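With one protein chain removed, the remaining protein chains of the complex are shown where they sit.
Let's turn to subunit A:
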Amino acid sequence: MNLKSLFKKNETYLLLIVIVFSIVITTINPVFMTWENMFDLLRSSSGTAVLAIGIFVVLLSGGIDVSCTAIAICGQYIAINVLIASGVDNIAVAFLISIGVGLALGAINAVFISIFNLPTLITTLGTSSLFHGALLEWFGTKAINVGNIPDSIKVFGKMNILTFTRPDGTQYGLSVFFLILVIIVVLTWFLLKYTMIGRGIYAIGGNREAAKRCGYNIRKIQFFTYMYAGLLAGVMGVMHLSLIRYSNPNYIVGSELSVIAAVVLGGTRISGGTGTITGTLIGVALITILEKNLVLIGLSSYWQQFFIGVIIILGVTITYAQNKINERKGLRAA
């Protein structure tokens, strides 16, 4: 890849914004650019990134999923309740339950979307409310405090894959969450690039009618897409639980728009068919830095929402302008 094509990419500009922003924050507050802070940011944003990758895949297919946060909290809250009720103290079981819930709820989305052919935004708006309402009704509304959280989950939340010692003898490190994120990124990249079903997701996002004509099984692809997003939401549910060591069935829900914003900001087209994982990750990084660090440079946290809005509009404007320019070029070529 040469320099010229690098500058054609959205990701390059986005990365530049992240870098400039980081420099600004560092000059005001040097703590920002330390390994410790970086590791901490990675740990707390890995869950969001996992969720964002699920939404990214759905957007690629030409759909949208606003129910994934509801699915995540369902997976988390059902898993922790089952663990406590059964007395099983095992992180793997927690993941299995949460992922199972995610796959099942994702399949429900897929039934409405691919079999009844309903519009994806309305469907997932509906199921989001449905899933969350059912959770609160059947599993209760009680928050679970750190004292009641099984040990294996707390241990997992503090597990590091790399550990460093500070001069004063205390330790910090790179969280295991980062490893989960890396695995999911590689898996998703492989699925999208090297499997027929992954290419099918791009195909139906680009031109659904043509995909049908050339023989893709659209129903199968949609089931895969929404169940995969459900699976990732399930993973995120448990990551979130072991990160904050507390479970409130009203958490996570409501953050879907800022996750979607991160994905769209990363260059994924809301109309489907186009986008990259790299872009998605940079988008998440940008939103995370904004969310966590405006306080560091002395701005009130209300500014955070304001800046996210500014960046989304700016990002969309740039993408739109680029498309316009390309269109003109296309016209001239024709």
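What we mean here is this: a contact is a pair of C-beta atoms (placed from the backbone, for glycine too) under 8 Å apart; a residue touches a chain by one contact, two chains touch by 3 or more; residues count from 1.
FYI, contacts and distances are computed from a predicted model.
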*asked:* Which of the following is the UniProt-recorded protein name of the chain this complex doesn't show: "N-methylhydantoinase A", "Heme lyase CcmF/NrfE family subunit", "Sugar ABC transporter ATP-binding protein" or "Methionine synthase"?
replied: "Sugar ABC transporter ATP-binding protein"
*Among A:87, A:167, A:215 or A:298, residue touching the chain not depicted*: A:215
*asked:* If I consider the whole complex, including the chain that's not displayed, which of A:47, A:102, A:205 or A:279 touches that chain?
replied: A:205
_Chain not shown: contacting residue from A:54, A:150 or A:273_ = A:273
*asked:* Take the complete complex as the reference. Which residues in subunit A touch the chain that isn't displayed?
replied: 193-199, 202-203, 205-207, 209-211, 213-216, 272-274, 326, 329-334
